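Down below is the structure, laid out as structure tokens.
One protein chain omitted, others in place.
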Amino acid sequence: LRRIITLTTDFGTKDGYIGAVQGVILSINPQAQVMDITHQIPAQNIRSAALCILNYYSFFPEGTIHLAVVDPGVGGPRKPILIQSERYFFMGPDNGIFSLALQKEKFSKAIHLKNPKYFLGKISPTFHGRDIFAPVAAYLSLGVKPEEFGPRLSKLEKLKLPAVKEYPQKLVGEIIHIDNFGNLVTNVRRAELGDRQISRIKLKTKSIQNLSETFSDVKPGEGVAYVGSSGYVELGINRGNAAIKLKAKIADKVEFFL
Amino acid sequence: LRRIITLTTDFGTKDGYIGAVQGVILSINPQAQVMDITHQIPAQNIRSAALCILNYYSFFPEGTIHLAVVDPGVGGPRKPILIQSERYFFMGPDNGIFSLALQKEKFSKAIHLKNPKYFLGKISPTFHGRDIFAPVAAYLSLGVKPEEFGPRLSKLEKLKLPAVKEYPQKLVGEIIHIDNFGNLVTNVRRAELGDRQISRIKLKTKSIQNLSETFSDVKPGEGVAYVGSSGYVELGINRGNAAIKLKAKIADKVEFFL
Partner (left out) sequence: LRRIITLTTDFGTKDGYIGAVQGVILSINPQAQVMDITHQIPAQNIRSAALCILNYYSFFPEGTIHLAVVDPGVGGPRKPILIQSERYFFMGPDNGIFSLALQKEKFSKAIHLKNPKYFLGKISPTFHGRDIFAPVAAYLSLGVKPEEFGPRLSKLEKLKLPAVKEYPQKLVGEIIHIDNFGNLVTNVRRAELGDRQISRIKLKTKSIQNLSETFSDVKPGEGVAYVGSSGYVELGINRGNAAIKLKAKIADKVEFFL
């Protein structure tokens, strides 16, 4: 069965850890199609991983297995889980890493991965990516039923994004992610604005007029606010790096004047 | 059809943007073979991308689709294009990104990608990589004819590399790229030297005798000039990092004494 297994981790690549994960998968199912999404999630940053997954998971074919391992609690009480939605499988630690994607998916069931029959022989307490997740993903790609891997789970950990504060004249959000281009992703979703018009957006002392469609709606070097490809309002600079130019960082407040 | 699609971008991997591109391609053509060349082109640096493409494109099998997205003008008037040469397809923004490769290829035709039938349903103004280039590349890999995607283009944007200045006793070039090892790529091509012998090469206060064949022609720690694998003269240090040791940077002048 040539099923796709996507990989998102904070392992980096230089230590060979992710190579071991790939090897385990291909040893069990040589037909599996391993797609490396990223191994550059900032170390132990579950929120970054959740936002990354949100950006790609829904573009893959139905039946794709999305494996994500950002796992500060490895070896501790956090559970290794498999979640099945109407269209996809998600596999990783139960720490909220799939929360944002699951808000958009029709949930089917969650399984606590407990059946050692599908683990590597000897489990390293520091490397469940290789010893639990990789082999279980490979067996799943071969058609083993989710229930084979363990009992059902009724409750999952959730990722909490900071809430947007609503006032009569404005919304106050914050920067939750900075992307590769220095664009500043806020926690304000387009859907949240509804019919309300934004007259001005303020980050520290920098004001941006209105929401634009895209970067080139403003002159090179100017600030621009737009709805990013994942549905959140983002702040950027046409042909520039907003994070550097505005000295912005995660958790900086952003005001949206109505 | 198991056709290769290579990807070169400045997206990085950690935001999941490139994951979305991969997912779109595999959803349309599950048999496509997606080869990630790099997603680490410096942000919005078209010249770096053009030099990168020059280094690999010709080693792939005939019929390979080379997709490259470094796109500071996304959403603006720059055109999304498909270029067909005798051996390959090139797809990306019309901003000169394929100029260096096309100098070596027998040009066949260029198409302005305009037919929304082959785009994702709703086009994000900030993410043509996912919404235009990925699906068109996938349909092309399935055998859709280039003419299906839009009208022919008669004129393409060109990348301009800085010119080499010729004097009676010397050529003056400059550093146009610094590679992963700190080697300094100049804009002087071997072909350009013809029969002329170089007696000495000078970068700032550092002199290098002659052109060598390879690093180990000089002692460890010594400077060396050689013709790089893509045909440009490069300056390096045997078992060292020339960029760091010589404090060299892009656009630094290099003198070639005849």
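All chains are identified by letter, namely A and B, in their written order; residue positions are counted from 1 within each chain.
Please note the rule applied: a residue touches a chain if its C-beta (ideal position, glycine included) is under 8 Å from a C-beta of that chain, and two chains touch if they have at least 3 such contacts.
This is a predicted model, so every value here is computed, not measured.
Colleague: Out of B:A32, B:I53, B:I97 or B:L184, which residue would touch the omitted chain in the full complex?
Modeller: Candidates B:A32, B:I53, B:I97 or B:L184; residue touching the omitted chain: B:I53.
Colleague: Residues on chain B that touch the omitted chain in the whole complex?
Modeller: Missing-chain contacts on chain B: residues 2, 4, 6, 8, 33, 35-42, 48, 51-61, 64, 177, 179-182, 213-217, 226, 228-229, 239, 241.
Colleague: Provide the residue numbers of chain A that touch the chain removed from this figure.
Modeller: 10-20, 22-24, 26-27, 30, 34, 36, 43-44, 72-77, 124-127, 130
Operating definition for what follows: only the chains that are shown with their structure count from here on.
Colleague: With chain centres taken as the means of their Cα atoms, state the distance from chain A to chain B in Å.
Modeller: Roughly 30 Å separates the two chain centres.
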